[in-house]
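Have a look at the structure that comes next, please.
The other protein chains are all here in position, but one chain of the complex has been omitted.
And now, chain A:
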Amino acid sequence: MFSEVDWNLVWQALGETVYMVVISSFFTALFGIPLGILLVITDKRHIWQHSWLRKVIGAVVNVFRAVPFIILVLILFPVAKLLVGTSLGATAATIPLIAGAAPFYARIVETALREVPWGVVEAARAMGSTRFGVVRKVLLPEATPALISGLTVTCVTLISFSAMAGVVGGGGLGDAAFRYGFQSFNDDMLYICGILLVALVFIVQWIGDGLSRRLDKR
C-alpha cells in the first residue's frame, strides 16, 4: 500500500501546510478579534456607540466574506508580492488566507461577545470600569471558550482554503495532491495528501474542543 508515495515530497508539503495554517491562524486572530470587538461595542447603546465606524467595518467584512475564496486568491497574489516580496509559495499564500478568514472570524467574535450577558457589562460600568477595562476584563475573558471554539472552526476552514491556495502556487498538501497526484496519475500521492489533511482537521478540532471545554466555567 502507498508504494508509489514519495515520502520526502509529502513531508515537505505537510510542513508547508502546517506553516500556512499556523501563520494565517495567528494573523486571523490578530485582525479578527479587534474587528469583532469593534463590531460589538460600536453598536447602538453599547459602550462605544459609533454608527459610521460600525457601518464601514461591517461593509468591509461583508465584502471580503462574500468574495469566493478562489477569486480572493487570484486577486490577492499580486498584493502578496507587494507585502511579502513574492507571489509564489506558502508565505505568499498566507495573505489571501488571512484576508478570507479574518472577516469570517470577526463575525464569530462578534457573536461570541454578544453572548456575554449585558448585566455583567453594566455591573462593570457601575463599578467604575473604563471601556477598555470592560473589553479586557469582562467581554474577552467571559467569551474565551466561544472565541476558542470559533477559532477552531476558522482553523479548519483555513486548512481547506490552504489546499485550494496550494493549487494556484501556494505549495503544501493541496499543491502536492494536484501536481504529484492528480496530474502525474499517482493515486497513492493523491490519497495520502487527502488523508493527511483530514488528520490535520481532526487534530485541530480535538485540541480546540478540549481547550474550550477546560476554560468553560459556566
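Here is the rule we use: contacts are C-beta pairs under 8 Å (C-beta built on N, C-alpha and C of every residue); 3 or more make two chains touch, one makes a residue touch a chain; residues count from 1.
Here is the rule we use: contacts and distances are computed from a predicted model.
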The complex's invisible chain, by UniProt name, from "Acyl-CoA reductase", "NADH:ubiquinone oxidoreductase", "Aldehyde dehydrogenase family protein" or "D-methionine transport system ATP-binding protein": "D-methionine transport system ATP-binding protein"
Residue of A:H50, A:K81 or A:R125 touching the missing chain in the full complex: A:R125
Contact set of chain A toward the excluded chain (per top definition): 117, 119-120, 122-130, 133, 137-138, 141-142, 144, 215, 217-218
